[in-house]
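First comes the structure, then the notes that go with it.
Yeah, one chain of the complex is gone here, protein chain that is, but the others are all in their spots.
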């Protein structure tokens, strides 16, 4: 997991797997950032080959923490596996999802 | 495994693992080429993270088949793991080993 | 692969086993032509395996030390089966509601996802304290 600032947007890049091993750390990191400021966050899944239900749970917890604190969250570059999972769990209606990172970064309403 | 011709030199590139699964195929391929012509062969191990005793056996069988038919064999870019193994089994005295592919290719005595 | 390939793994249901087991199962499945031919099928089955493991970890052994888990993988040309046997808390999967599509909860998607991806989800809790979950997927047989 690594974090990059691009103007007013924060990009968080997840590793190869977003599973129960790393989901708690991901969630805590985003929550902490969300509480500090109204964050514009892009979760860049480009490197993530595998995401499970706890990964989905961490993304849901993250977007809730952001919205509560006046922030916003977008998802960029999900794998085919992640897309399938978001659609099955109907999270594609909760997340705004982009196949292109720049589009995700430029999509915030400010 | 893939094969490239560079002038009079043939380069054979092994995959991530040179183990009992692929050693027979490797050996057969080299033997066949060795019997067709006096071959100048470089075995490029750059992609090979893991080699075991059957991989070593296949390399030994290959060099023997080449020498018998007037060919020569060099080894290029072994991993640290492969180097350790060649030294322990004293095969570093049997093989001519290069850390650089071009040097291996240009090392043939013709 | 003409015959049946059966492997059995006994581990403590600890988090640090999750990824090594996933690597093993993925590697094993890649040996089966019907699975190797479909990245999506491999992904789906890896997810199911992962969810089943995590449920034993999170729920069957939710109190205290993580107990033993026995995993069997039975691979035939036309069928893949995972068997998860634990000695922890049991549950009744028929009482687990499907996730509410309008709820954005953090949990409660695992059992439902497994059911979506598998052809059979069979859970049995024995009087001897053992719980067995069988997850069965029919595989497409090429050329039939």
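Structure notes:
When the chains are written out, they are named A, B and C in that same order, and each has its own residue count from 1.
Following the convention adopted for this analysis, a contact is a pair of C-beta atoms (placed from the backbone, for glycine too) under 8 Å apart; a residue touches a chain by one contact, two chains touch by 3 or more.
Keep in mind that this is a model prediction, so the values were computed, not measured.
In terms of the touch definition stated at the top, the absent chain reaches B, C within the entire complex. Contact with the chain that does not appear here is found for just one residue of B:30, B:56, B:76 or B:97, B:56. Residues 1, 5-12, 14, 16-17, 19-21, 23-28, 31 of subunit C touch the missing chain (whole complex, contact as defined above). On the side of subunit B, touch with the chain left out of the figure occurs at residues 17, 19-21, 50, 52-54, 56-58, 60-61, 63-64, 80-81, 84-85, 88-91, 94.
The rule is simple: only the chains that are shown with their structure count from here on.
Of all chains, the one whose Cα centroid sits at the greatest distance from that of subunit C is B. A straight line joining the Cα centres of subunit B and subunit C is 42 Å long.
Separating the CA-averaged centres of subunit A and subunit B is a span of 46 Å. Chain centres here are Cα averages; for subunit A and subunit C they lie 27 Å apart. Within subunit A, no positions touching two or more other chains are listed. The residues of subunit C never reach two or more other chains; the list is empty.
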